[in-house]
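Only a single protein chain was left out; the remaining protein chains are all shown in position.
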Amino acid sequence: MQTRGLPGLLLVLPALLLLATLTIYPVGYGFWLSLHAKHSLFPQQTFVGLDNYFYLLHDAEFWESLRIGLIYSVSTIVLQLVLGVAAALLLHQSFFGRNIVRGLVLFPYMIPTVVAVILWKWMLNNQFGLINFGLVALGISSEPVNWFGRSYIMVSLILVSVWQFFPFVLLAVLARLQTIPTELYDAARVDGAGPVARFLFVTLPQLASVLFITILLRSIWMFTKFDTVWLMTQGGGAERYIRTMPVYAYMRTFNYYEAGIGAAIAIVMFLMLVAAAATYFFLFRGEDQL
Amino acid sequence: MTGRSGLQWLLLGLAVALLLAFAAFPLLWMGLTALKPSTEIFTWPPRLLPEAPTLSNIERLFAQTHFVTYFKNSVIVSSAAVILTLLLAIPGAYGLTRYRFFGREMIAATVLFTYMFAPIMIIIPFYIVMRTFGLANTHIALVLAYCAFSLPFALWMLRTFFQSIPIDLEEAAMTDGASRFRAVIHVVIPMALPGIIAAGILTFILAWNDYIFARILISSDNLKTLPVGIADLYNASVIDWGMIMASGLLVIIPVVIVFSYVQKFLVAGWGSGGVKG
Partner (left out) sequence: MAEVKLVALEKKFGDVSVIHRINLDIRDGELAVLVGPSGCGKTTTLRMVAGLEEVTSGNILFDGKAVERLEPKDRDIAMVFQSYALYPHMSVRDNMAFSLRMKGVSSSEKKRLVGIAAEMLDITDLLDRKPRQLSGGQRQRVAMGRALVREPKVFLFDEPLSNLDAALRAQMRIEIKRIHQRLRTTMIYVTHDQVEAMTLADKIVVMNRGHIEQVGDPLTLYRRPLSRFVAGFIGSPKMNFFPARLLADESGLHADLGEGIRFDMPRERDAAYRPYVGRSIEIGIRPEHLLDDARLTDSGTIAMDVTIDVVEPLGSTSLLTFVLGGTSYSAIGDVALMRRPGERVRLRATAKDIYLIDPETGRVVHPADDASTPVRLAV
């Protein structure tokens, strides 16, 4: 039962207003800006049409940032998913102290990125870091590894990103797991399904709708992530090698002072996301209904 | 059979231990480091427990930096963001659920859509807007930014929560003599509390942990929030690891407290309100 509309609209209006001015307007401005050449510090700009975009098309650094960005996003998303689902399945079992464990495992998600990055920089430190100590002590490596140099920076970046955000997936999946009727598992056991079959045919389909949303959100957020990447890579000597698209856009705007180009990069990111989301919805819309 | 064999218990315990080690141990390590004197921090091989635990790192943090100011700022800004977000999201979500009006479904979809705008894309225009209103370098700008960022998610989560509360309850309250407004306050909101708390917590975490908006919008040192303050501490020429770890530890404590208190609401918020099915 729903009543006719005006009060409803009024209720939503404040929220919408805020969103419009603070999100939609800046985005519109971003579109506009991408069509101009503008020095970040000075107020004047010149209309250049699609020149900024053409520039990017031929910019090797742009394509590199795209490549790096995709590697980073896809790896972190996949790993977050796998770890999150596995952890949720694990924490769905009943055992002594389960609630405490559940709380503890959510920690990484709750701390500021700055703290997470600094913490891991400490643990991965090549002089005093715990991780290097472990590697050397266990004989896996003959000497401490430089986690922030070119060879391993992507690995440490992915490690920290997965560590920080897998609890998001864990939360969503665990909550859903708890609403799956146990009778379905009973029926499956009677039907002869072993643990793997039960996971594939009962659990996974029930998780489809959660996974749909989770993958969508995590993809958007990992693709546009700035602070983790920026903070992890600054100062280690490997900044030049790990520029994801958001970082590249930042660089262009604040280091090269080319606000127009920076905006253009951001717009390209946006369009890519829209296209990906549209495809995603088109392919998997049904899952959301379950 | 339904029971667990000894081997299964062992594997379960092992897996849980591994998970805990991965997720929680780093934080423990941070806390331990914060309580160690420098001599024990810079040793190889690293030592697990401090032999002479000390609060000197924390003392230095308070004495030599503006940590306390940053902490205060973070508390102010995050709390304000939560309040503003809930003030807008609760009526908003209610309106989206209980009323039918033109463009309603479109609004709901657009809300999710706004998340596809990378923060990085929004920052500069946002900064310009704030500057136009004379709000650059103020806490208000931050609060507005955090609210704008959490609103889509809060609206969406609260909407699904409200949807799951049968309207019969409000109708019963209204036939019992309550106006619609009071029906909502006394009936709907208490029932949606898990979702409201979950939305509030997520907003708080978002605001408390944000780096990029605080970095760009705030230039005065006395207005800085914790993430920016700590990053600056780290970038100072000589890295005082003990002090930095102490700062990290203190930053986390409020989150831990808030979180452990309402942990179950978070899971409930995700389960029944957050995702359908």
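A and B label the chains in the order they appear, each numbered from 1.
The rule is simple: contacts are C-beta pairs under 8 Å (C-beta built on N, C-alpha and C of every residue); 3 or more make two chains touch, one makes a residue touch a chain.
Note that the coordinates shown come from a computational prediction; the quantities given were computed from them, not determined experimentally.
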Seminar exercise, completed: Touching the hidden chain, out of A:Tyr53, A:Phe201, A:Tyr241 or A:Tyr257, is A:Phe201
Problem set entry | Touching residues on chain A - with respect to the absent chain | 181, 183-184, 186-194, 197, 201-202, 205-206, 208, 290
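Note that in this section only the chains that are shown with their structure count from here on.
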Seminar exercise, completed: Chain-centre distance (mean CA atoms) for chain A and chain B, in whole Å, is 16
Problem set entry | Of all residues in chain B, those that touch chain A in their complex | 12-13, 15-16, 19-20, 22-24, 26-27, 29-30, 33, 41-46, 88-89, 91-92, 94-96, 98-102, 104, 107, 111, 114-122, 124-126, 128-129, 144-145, 147-148, 151-152, 155, 167, 171, 205, 208-212, 226-228, 230-231, 234-235, 241, 244-245, 247-248, 251-252, 255-256, 259-260, 263, 266-272, 274-277
Seminar exercise, completed: Within their complex, chain A touches chain B through residues 1-12, 14-16, 18-19, 21-27, 29-30, 33, 40, 87, 90-91, 93, 95, 99, 101-115, 118-120, 122-123, 127-130, 133, 137, 163, 167, 171-172, 174-176, 178-179, 206, 209-210, 213, 217, 220-221, 223-224, 226-227, 231, 235, 246, 249-250, 253, 259, 262-263, 266-267, 269-270, 273-274, 277, 288, 290
